Each structure stands twice: as C-alpha cells, then as structure tokens.
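To start, the structure under review is shown below, and the notes come after it.
Of the protein chains in this complex, one is absent; all others appear in place.
And now, chain A:
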Amino acid sequence: MAKDYSTLRLLREGLRGHTGWQPAWRDAEPKGDYDALVIGGGGHGLATAYYLAKNHGLKRIALVEKGWLGGGNTGRNTTAIRSNYFYPESVALYDFALKLYEGLSRDLNYNIMFSQRGLAVVAHSEAEMEMAARIVNAMQINGTDAELLSREQVLEKAPLLNQSDRARYPIYGGIWQGRAGTARHDAVAWGYARGASTLGVDIIQNCEVTGFLVEQGRCVGVETSRGTIRAGVTGMAVAGHSGVLAGLAGFRLPIRSFALQAMVSEPVKPCLDTVLLYMGTGTYLSQSDKGELVIGGGLDRVLSYGQRGNPPLQEQVISGMLEMFPSFGQLKLLRQWAGIVDVVPDSSPIIGPSPLPGLFINGGWGTGGFKAIPAGGWLLAHLMATGEHHEISRPFDLSRFTTGRLIDEAAGSAIAH
C-alpha cells in the first residue's frame, strides 16, 4: 500500500501550498457482488476489512456503514487502551490488541497518536490492595506488564489526587500498567479506512443493512438502503446494534444495549499524564492532547438505544471526579455525549460464527471495544477468510452461553461493564 505520509512529503506539500493531498480513502459506490462483506464502519469493521485484504489477500471486499465512518462508538469512547484483565483468555485477547496498537502507526503509515502514558487503578483499603495484588499477579502470569504501586508511587504519578486524611476514598496504592495509554480514536478509524481502501476495499457509507439474503439456510449477502449486495461471506461489527442486526438475521443474542456516556472539560494546561481510574468511584480520567480532561464512568442503568446519557449517571461520574481531583471543581464541562454498547452477561466479547451459516459476529465488547479494535478486526477477518476460529478468539465463541464456560471478567477484574 502507499506509504506516502512522511516528513519529506509534508515538507514538499508545505512548499507547494498543500495542493497535492488526496482524500485518504475512496467513498465507493456499491457493486452487486463481493467475496467478503463487512457490516459496520467503526474501528472493528474497518480493521476487519483491512486484515481481510492484508492478511488473507482477499480482493473483492466491501464494507457498508449506515452513517459515516467512525461515527458510532469509535468516535464516542474515552480512547483508553489497556489489557489489565484477570483471565488468561482475556489477557491473550486484549494484549494482542495492545501489541498491534504498538505497531499500528507504522503498519498503517498513519499517526494514530498512541501514547503509552500508563494506567493507574487506585485502591482505597487493605482489602482492595489484596485484590490489586491478585490482579497484578494474574496479569504477570498471563504475560503482560503490571506493577503494584504504593501510595507514594500513585501520588508521584498523579500529584493532584485528593491526599486529604478525610478523603472518602483514601489512596492506599494501586495497579500500574505502563504499556497502557490513549490513542486518537478518529485516527484509528481513518487509518484503517485508508489502509483498507488502498488495498482495494470498497467503503460504502450511508448504506444501512435492512435484511439478510438467505439461500439454502446460508447467508449470501444483504439487502441495504442502496440495493442488494451479494457476498461469499459476511461479518458484522456493529457494537450497540448487534441485537438489531441479529433480529434481521433471525436469531437472538445474549446482549443488552445500554448507553455509556462520556464528557470532556474545557481545555487546560497539562496536569495529568496518565490514565487514572478509582476503584471506589468507578470514574476514570485522562487528558487529551488538546488539554481537555476526558471523563468516563459506568453505564446508564436504563436499557437504551438513545445515543445520549441520563443526568443521574453524569452526576455520579462528576461526583467521583471531584472526590479524586478536588481542584478540577473549577473546570467547566465542555461536552457530554453517549454511545450505545453491547453488554454481555460475562462482560466478555462475542467473536465467532453466528447461528446463521455464512454470517460471523464481532460484538458484545461492552464498555471496552475501542482498545480491542486491532484484535477484533484481525480475528473476525481470520474467521471470515478461513471459516475457523483463531486460537485467541475460540474461547469467545457464542457457544459458551450454552456450555456454561463463561469468561466472567465482571467478577474477575471488577471491570464495570
């Protein structure tokens, strides 16, 4: 693919008045027939299309998106990337994503601004420190980096934290993952789109799937708002709307849809150079390159497809932030929004064949889909191209809800989704 973004190119274009830049990807018209079709133009879908072309050499690939690229959860998350999970299956999955992220700017020739500024999860009691040690041990055994932090080490990383003796959630110490960090979320979508488009993928926007074509019990394409598209194999990566698409395909999933909200403050000078999460409040923060504090927390409590957050949860998240950083009480909130996330009973994703042959699923990422984008795309592409699970995706097969072999990360790592 074209590796045409470079310092030299920037210099040359600067001298020529920036007249030579081309659009990063082709906005394609749908053709009638493809070898592989990906539904969903978020990070996971775009990554799937990219790896179908790059890893498996497929030539006739289409991706359909009902709105615009990266306009769903890829553009609505809080950009954190980490692999601090408890079970070996989860660490294998999320650390695979983290490793791909580490090389992604180079692979895509597109700066995704991956900043490995580290993630601190703060514990507030002796009992929570025991839990923190347990997770650190599990992460190390599972082969990813983790350290147990003392109170002094936490405060060294985030000196503005509430150090008061009267704090409701005092700082005892915490969990540190130094390879964790943040990336520019739009750049991840755009970089994969550019990579896929360069390899010949037709990216078709404003093209909503309205039904599935089924012949002899097998999915052979989709009906869309822009006509029928036939495909040898179809994959869906439509976080938040997995249940809706499943309904169109004639099956149901173990997924509930909830709104997950996030917000940013007005931009301020650099004051927080890690990603920070309190076990006690469930609120997490980082500071964007623009200086805004990016703030998130738990799910809204009412099942919803409305892409907006309710005030009670917003109040809870902000209250948590004020407990953590009293000085941030001076800041004004700039924006607040929400995305719709797939919530699965064991808080682990669903990757694998769907009940409809010829259709594969990548979904159920709950509140943590962004950090998994490269792995989700890689694994769905593997499934679509080979018809078989990759060893990393096998434990996340839909069949686990029947066999009972769940990967319960809500209980394992107390991750709040």
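In the analysis below, contacts are C-beta pairs under 8 Å (C-beta built on N, C-alpha and C of every residue); 3 or more make two chains touch, one makes a residue touch a chain; residues count from 1.
To be clear about the criterion, contacts and distances are computed from a predicted model.
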Protein name, per the UniProt record, of whichever chain is missing from view ("Ferrous iron transport protein B", "Autoinducer 2 import system permease protein LsrD", "Transporter" or "Sarcosine oxidase subunit delta"): "Sarcosine oxidase subunit delta"
Of A:Leu10, A:Ile141, A:Val302 or A:Ala411, the residue in touch with the unshown chain: A:Val302
Full-complex contact with the absent chain, from A:Gly243, A:Gly320, A:Pro374 or A:Pro395: A:Gly243
Selected residue (touches chain absent from view) among A:Gly232, A:Pro254 or A:Pro326: A:Pro254
Sites on chain A contacted by the missing partner chain, in the whole complex: 241, 243-244, 247, 252-257, 301-306, 310-312, 345, 401-404
